[in-house]
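Left out: one protein chain. Kept in place: all the others.
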Amino acid sequence: MSTLLTPGATLAAIRHQGPLVHNITNFVAMDLAANALLAAGASPLMAHAREEVAEVVALAAALTVNMGTFSPAWIEAAELAAGTARTLGKPWVLDPVGVGATAFRRDNGRRLVALAPTVVRGNASEIRALAGLADSGGKGVDAADTVESAAEAADELARRLGCVVAVTGAIDRVTDGRRIATVANGHAMMTRVTALGCSLTALTGACLAVEADPFVAAVHALALVGVAGEQAVEAAAGPGSLRVGYLDRLYGLAPEELDRAARIAEAHR
Amino acid sequence: MSTLLTPGATLAAIRHQGPLVHNITNFVAMDLAANALLAAGASPLMAHAREEVAEVVALAAALTVNMGTFSPAWIEAAELAAGTARTLGKPWVLDPVGVGATAFRRDNGRRLVALAPTVVRGNASEIRALAGLADSGGKGVDAADTVESAAEAADELARRLGCVVAVTGAIDRVTDGRRIATVANGHAMMTRVTALGCSLTALTGACLAVEADPFVAAVHALALVGVAGEQAVEAAAGPGSLRVGYLDRLYGLAPEELDRAARIAEAHR
Partner (left out) sequence: MSTLLTPGATLAAIRHQGPLVHNITNFVAMDLAANALLAAGASPLMAHAREEVAEVVALAAALTVNMGTFSPAWIEAAELAAGTARTLGKPWVLDPVGVGATAFRRDNGRRLVALAPTVVRGNASEIRALAGLADSGGKGVDAADTVESAAEAADELARRLGCVVAVTGAIDRVTDGRRIATVANGHAMMTRVTALGCSLTALTGACLAVEADPFVAAVHALALVGVAGEQAVEAAAGPGSLRVGYLDRLYGLAPEELDRAARIAEAHR
């Protein structure tokens, strides 16, 4: 049985090992990212001061960088942290929030991409913008492009950077430039909860901390978030209760239940 | 039938158009502001770096500025953003959180008021302080004054700035210096949820994005928040579940239900 199809083992490993995940993330996402990591069994640490990020990376099992509300001091700290992760051989995840929206974000995206992220996680508009494709339809931080429209950009980016690219949407698509997998979990109401995608980035960090193959880790994080989210939607009256139920499910979901509910497929070009 | 009495049309327009609303807001309010906008059908973008705010304003349909936890870099960015909104003819909302509390906040309030906000939204203490009236009873960011005590200050401010002033309290009062309306929705428990007023400011931005008359837009935002909040209180065990239910109702509230439940009245001096 393929490891790819058993995200429950990764979830069990997170709960068993409780890996420390260092997050440099945006102001909106901090709360949900930290709570999602705690609920899933990991240990979050938020730190962005240039004075300490290198030390924090050294303590942590993985780093995640989300450039949502960056200012110059934050991008400098993120570069320092990502560079340290690279030097120490620790996995790190890039979430290029709204990278196509402004010159500042494009510049930040370029600077971070140059530091060899292990996984890039974004919506279709962000991945297309990051790959340098023109005419992305993204307005702001929501995705206006379809996952399929970003498939080529994702493959190209994965091969160029030697990393895993996860494009999220109705059906998520993960590639390392060679392998491709899709994850068909989740629910449209999840797009009405802010920072839920950012919490996926944080959980991708937790998966990378316990699973050596970053392609598999990225797929498992998507399955975990998708299944927890869709189960929460069933009992939710709207995005407020969805967010609450999402954290409850991250905590309560049994590994074998995750394996059963995950709709992971290996795809071919 | 008066447009003023049908906030449901504005809510339907937000859901249909999904306007991008740029928010420069305080650290406490970011999460709820973004979630309230998403729940109601709008698209939030948080950005405060001087390097990008002008570009973000250009992308957005409306801007909201909430000076709750400002430091000098934030007020500079907010001034740049508000000035850009003014130049581009885009509506912007000012939330002068705790403006009377410190010299720094008074100065920030003065600087922002000079940039011609479309709507000013505050509690009675804040509006009185902003209008330059002495002896405001506000301690911190809560309102100690009654809405009525701020009526004159609100009228004066509206005429001086040529803007709409919304004073929130048990019965909200909106004026553009000529017209006056009151909104009698909401519930006292809502004052026990942090940043609920800030989320009203964000939603006022969404209403301004789809409704050309800022007086009407401000009234409709108040009705939306008031009705969603009071419906949430009915099922709430306290402020924790009120916040959750508030987001659920912003998402689930039908336009015709909002029209029926809104207690909007035109008032006269």
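Here the chain labels run A and B in written order, and each chain numbers its own residues starting at 1.
By definition in this document, a residue touches a chain if its C-beta (ideal position, glycine included) is under 8 Å from a C-beta of that chain, and two chains touch if they have at least 3 such contacts.
Since the structure is predicted, the reported quantities are computational estimates derived from the model, not experimental observations.
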| item | value |
| --- | --- |
| Selected residue (touches chain absent from view) among B:His22, B:Lys90 or B:Arg105 | B:Arg105 |
| For chain A, residues in touch with the removed chain | 20, 27, 30-31, 34-35, 38-39, 43-52, 55-56, 59-60, 73, 243-252 |
| For chain B, the residues touching the chain missing from this view | 26-28, 31-32, 68-72, 98, 101-105, 139-142, 191-195, 236-241, 243-244 |
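FYI, only the chains that are shown with their structure count from here on.
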| item | value |
| --- | --- |
| Distance between the centres, which are taken as Cα means, of chain B and chain A, whole angstrom | 33 |
